[in-house]
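Here the complex is missing a single protein chain, while all its other protein chains stay put.
And now, chain A:
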Amino acid sequence: MTSAVEAHAIQGERVELPVRIRDAAVASAMFAVPADAARAVISYSGLDVAEPLPGRAICSLAFVRYADGDLGPYHEFAVAFLVRPPGSAPPTGALGRLSGMKGVGAFIHWLPVNQEFTLEAGRTIWGFPKELADIPMDLAGRVKRCAVRFGGRTAIEVAVRSGAPMPEGSGAPKVEAYSCMDGVTRRTPWTVTPSEVRMRPGGAKVVLGDHPVAEELRGLGLDRARALSSSTVGHLRMVFEGAEEVRP
């Protein structure tokens, strides 16, 4: 272990790790998608999708409002897939599949944001696939809505209905976030502490536009699929550690 603090110069500011998010709000939906098609979408990373059910992978869409955090205030949209830890053998059998879900990570496939500072920080520090977009969002009503637009053209719109309140204080789960930019795959330890969580089965509507990522999601059937579950988080704290390169 080294005591030296990892820090990066972003737009003339010194950003120290870990990066802390003190207040964010999230709405998200999970979909079961054909595993082979999902595998093809993320093959550039060298990672493999997790298959909790035979032939099915999990794709997650999320939109996030960062109100208070080390990267400033911004809106973000995320397309992620659950992936097996690199180097692990594909599980076999029903029990193997379930126990194999323990170490799964989230591979961040696409991560548009609407502010320059977080754009540069995300790409530089973690290799997150951030790009600049207009991301209008409504998180105050019972139906949470978000759109991602480029020069007025809609790439994707998502609406998520609020579900039933979940018990508070279920700990601070540690997640591994994976990303792949310029041929380098990285793993980022990521801690999330959610409160005011609501969940429900189904509850999401997706409209896809003409962006390349929207085409990929159409190929996975996301515009026709019923979500496995939808969830909203009223108040979320997060910690992002430094990224390390992985060679799957």
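Throughout what follows, contacts are C-beta pairs under 8 Å (C-beta built on N, C-alpha and C of every residue); 3 or more make two chains touch, one makes a residue touch a chain; residues count from 1.
Note that contacts and distances are computed from a predicted model.
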Which of "3-hydroxybutyrate dehydrogenase", "cytochrome-c oxidase", "ABC transporter ATP-binding protein" or "Tryptophan synthase alpha chain" matches, in UniProt, the chain that is not displayed: "3-hydroxybutyrate dehydrogenase"
Among A:Ala89, A:Ala140 or A:Ala164, the residue in touch with the chain that has been omitted: A:Ala140
Residue among A:Pro34, A:Pro73, A:Gly163 or A:Gly242 touching the omitted chain: A:Pro73
Contact footprint on chain A, counting only the chain that is left out: 11, 13, 23, 25, 65-68, 70-75, 114-117, 134-141, 165, 168, 196, 234-235
